[in-house]
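Below is one structure, written out as structure tokens, with a few remarks after it.
Missing here: one protein chain of the complex. Every other protein chain is in place.
Letters are used for the chains, namely A and B, taken in the order the chains are written, and counting of residues starts over at 1 for each.
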Amino acid sequence: MRPVLLPASLEELWPLMRDHPGAAFMAGGSDLLVRLRQGLVDPPAIIGLEGIAELGLVHDEAPGWLFLGAGASHTALLEHSLVQRRLPLLAQALAVLGSPLVRNQGTLGGNLGTASPAGDTLSPLYALEAQVELRSATGSRRLAIADFILGPGRTALQAGEIIYGAWVPLAQDWSLAHFEKVGLRQALAIAVVSLAALISLDDGGVVREARLALGSVGPTVVRPRQAEQALLGRPLDAASLKAAARLVRQEVSPIDDPRASAHYRRQVAGNLLLRLARPAD
Amino acid sequence: MILHFTLNGQATRVECDPDRRVVDLLRQDLGLTGVKEACGAGECGACAILLDGVPRLSCLLLAAQLAGHEVLTIEGLAGGEAPHPLQEAFARAGAVQCGFCTPGMVLASHALLARQPRPSRQEIAQAIAGNLCRCTGYHKIIDAVRLAAGLSEDDS
Partner (left out) sequence: MTWPRPHLQLGLPPRPDALDKASGREKYACDFYPPGLLWAGVKRAGVPHARLRGLNLAAARALPGVTAVLAAADVPGVNRQGVVQKDQPVLVDDKVRYSGDALALVVASDQATLARALALIETDLEPLAPVLDPEEALLPGAPLVHPERPQGNLLLEGRVTTGQGAAALEGCAVVVEASFDLPRQEHAYLETENGWAQMGQDGRLTMVASTQTPFRDRLEVAEVLGLEPGRLRMVAPYCGGAFGGKDGVTVQSLLGLAALHAGGRPVKMWLSREESILASSKRHPARLRYRLGSDDQGRLQALEARIIYDTGPYDHLGGAVLTLGLEHAAGPYRIPHVDLHGQAVYTNNPIGGAFRGFGVPQVAAAMEQTMDLLATRLGLDPLELRRQNALKRGDVNPVGVTLAGSTGLAQCLEAVAGHRQWKEAPAWRAAAPAGQRRGVGLAAVLHGMGYGPVIPDVANAKVELTGEGVFRVYCGVVDMGQGNAGTFLQLAGLVLGQEAEGLELVLPDTDRTLPSGSSSASRTTYTFANALLPAAQALKERLLARAADALFATPAEMALVPGAVRHRPSGRTLPLAQLAKMLSPEERTATHRYRAPVVPERPSADPALQLHGLPHGVFSYAVHLARVEVDELTGLARVTGYLVAADCGQVLNPQVWEQQMQGGVAQGLGYALMEELPAPAGQPQHTDLATYLIPTALDLPPIECLAVPSWEESGPLGLKGCGEIGIDGPLPAVGNALAQALGRHLPQAPFTPERVLMALQEDGKGAGS
């Protein structure tokens, strides 16, 4: 038996963290309890974060930013009107994350903390250039998501810190927000490749800004900068996308695993760009 | 720990380890074996319960998390002498074969109908996508939810 601690506020949380060094944090439990079952972890205590109301908040009170609390379940985010209206890219990813049961269980903070390159919310958050807020008893800090996630399962989270939430800049209205996940089935699937794309076009249909983020093709989500650059100033047509796709295939560094080969991932990482083609007016 | 929660409408007090899996608490300690376990890892949905009305995986919940909350298992769905209309519809539509997924399927469908009383076939499929069934191919499960919703094949 190990204690399960369920603080109702951050004020209650900090002393518990101090008194239970080595305790595992649990948000939805969909990752921790699976690893516990597999014998991969054996923490002396579990601190559940679900009772801390402020971790579940979603708001746009800070001008130009949308805040997504780490404790918000995927379902809560998916159904939130602010997410639906302002972050359609993230909403598309949430809609195909796991299954309804997994979405009811899992949280944004869990997805961030697990730091899997296949985490479905991560490629959108990379494309959105979100920041991750970490809190501790003594303060708060914000890191760009790319600086927060260091590798598979590795983050910049320090002892004494928790993931507080993600801040998503609402800098502009994108012409195109597109998420696609390639999995081996239509639900309960781990991404073999995912693409989150934000494209801004000028009135003439020429790309003004392009942000691409690819999941499951490297140790962390990959932003293929050369491909993004290559799209600038060009129409979003098959020719420019094919050129960018070639660059994407060079910029990703996938591995073979039982789900797919590196070769397939590389190929499809590029191919997915072609889905962005817009018919010429 | 002494755990207080509401189980199928009844105030419940039970002594258990705080880190006992809820599926074990319900099945072994409280005898609610309608809660099934088929993977233990959140991948199949057989252990689904409603926690405060939301379908959750009882293999990925710890007993302490139930404190003060409301749990509904398949045993509590009908809440009386007659079967719940969804249970009736599952039986009538042929949605039950081995039946091991059925309790979780019924609860997931129940949660769907609570927020979308007239679901399309696609919406039903999405709502039960986390509940694996190895017997039916899902066709008649979707039929059953439509039947319970009072929708015919021709309604879109």
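Simple rule for what comes next: a residue touches a chain if its C-beta (ideal position, glycine included) is under 8 Å from a C-beta of that chain, and two chains touch if they have at least 3 such contacts.
A quick note: this is a predicted structure, and the numbers were derived from the prediction, not measured.
Partners of the chain left out, restricted to shown chains and counted across the full complex, are A, B. The chain omitted from view is touched by exactly one of A:9, A:140, A:172 or A:186, namely A:186. Residues 99, 182, 184-190, 192, 242, 245, 258, 260-261, 264, 267-268, 270-272, 274-275 are the ones on subunit A that touch the missing chain. Where subunit B meets the missing chain, the touching residues are 27-28, 31-41, 43-44, 46, 73-75, 77-78, 81-83, 86-88, 90-103, 106, 121, 124-126, 128-142.
To be clear about the criterion, only the chains that are shown with their structure count from here on.
On the subunit A side of its complex with subunit B, the touching residues are 1-4, 6, 26, 28-30, 33-34, 37, 46, 48, 50, 75, 98-102, 104-105, 186-188. By the touch rule above, subunit B contacts subunit A in their complex via residues 17-19, 21, 40-43, 45, 48, 54-57, 59-65, 67, 108, 126-132.
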